[in-house]
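Each remark here refers to the structure printed beneath this line.
Every protein chain of the complex appears in place save one, which is left out.
In order of appearance the chains are A and B, and numbering begins at 1 in each one.
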Amino acid sequence: MKIFQHQLLLKEKRRGFHLITSEVLSAMPQIREIRSGICQVFIQHTSASLTINENADSTVRKDFETYFNKAVAENDKNFLHNYEGADDMPAHLKASLLGCSVVIPIISGKLALGIWQGIYLCEHRNNGGERNLIISIWGE
Amino acid sequence: MKIFQHQLLLKEKRRGFHLITSEVLSAMPQIREIRSGICQVFIQHTSASLTINENADSTVRKDFETYFNKAVAENDKNFLHNYEGADDMPAHLKASLLGCSVVIPIISGKLALGIWQGIYLCEHRNNGGERNLIISIWGE
Partner (left out) sequence: MKIFQHQLLLKEKRRGFHLITSEVLSAMPQIREIRSGICQVFIQHTSASLTINENADSTVRKDFETYFNKAVAENDKNFLHNYEGADDMPAHLKASLLGCSVVIPIISGKLALGIWQGIYLCEHRNNGGERNLIISIWGE
């Protein structure tokens, strides 16, 4: 078993849901060397998150933004943590609902994603800035 | 450290939450060979998901269906992605709220689940069809 780790610094993206599968693959070319293994992608932030979902129709990603804005309302008067802006506490909550890592099998040198699956960066802040990911792969 | 991977094709299940722990164990008998390791189960779909929850009382799984149908309503007029049916966009959202993989320690040849924990297949479509899982284990 071998293990490889790389950092992937993503340029600032606008608030919403963004496909980053190709950026992950480019940042970790060693996936091709793994016959049988695992890839984990981890985001080192608490107001952006990672998930896996539909990779084809961009309206799915727009509906994700619509849904999560309704499910986690801004300006909830009961929130105590509000001095970093109306989008801040909702961003923390969305980040934990979706999670800060994805774990994907590697088979025959490729991520074993389903045909419709892609990796999303979920940017929950209005001005989130750059986002730092750690990609780890292990296997043989 | 060794790694094993198997595919597990699940027959179509009706919409709702289903215990699949025994199917996972049957599909990966090599778990018994691992003294210390990890098992990951990954679903290659974006409208069904995996989670771990209560394995005894079937009313828990019924209440999961009740809750998620209320938390992610069908026929939301704000959704743009609606041409695959009223259950489609909610299925994508539920899939990301619950997640597409579970990661479980292996200790002494067994999944180290708590006494009340079982693996759920969460079928979010009315007619989801067969579902394909990838089971990976690694350890020594």
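Observations on the structure shown:
Keep this in mind: a contact is a pair of C-beta atoms (placed from the backbone, for glycine too) under 8 Å apart; a residue touches a chain by one contact, two chains touch by 3 or more.
This is a predicted model, so every value here is computed, not measured.
When the omitted chain is restored, the residue from B:12, B:63 or B:130 that touches it is B:63. Residues of chain A in contact with the chain left out of this view: 1-5, 40, 42-46, 71-72, 76, 78-81, 89, 92-93, 95-97, 99-101, 103, 132, 134, 136, 138. On the side of chain B, touch with the chain left out of the figure occurs at residues 1, 36-38, 51-54, 57, 59-60, 62-64, 66-67, 70-71, 97-99, 102-105, 107, 112-117, 120, 138-140.
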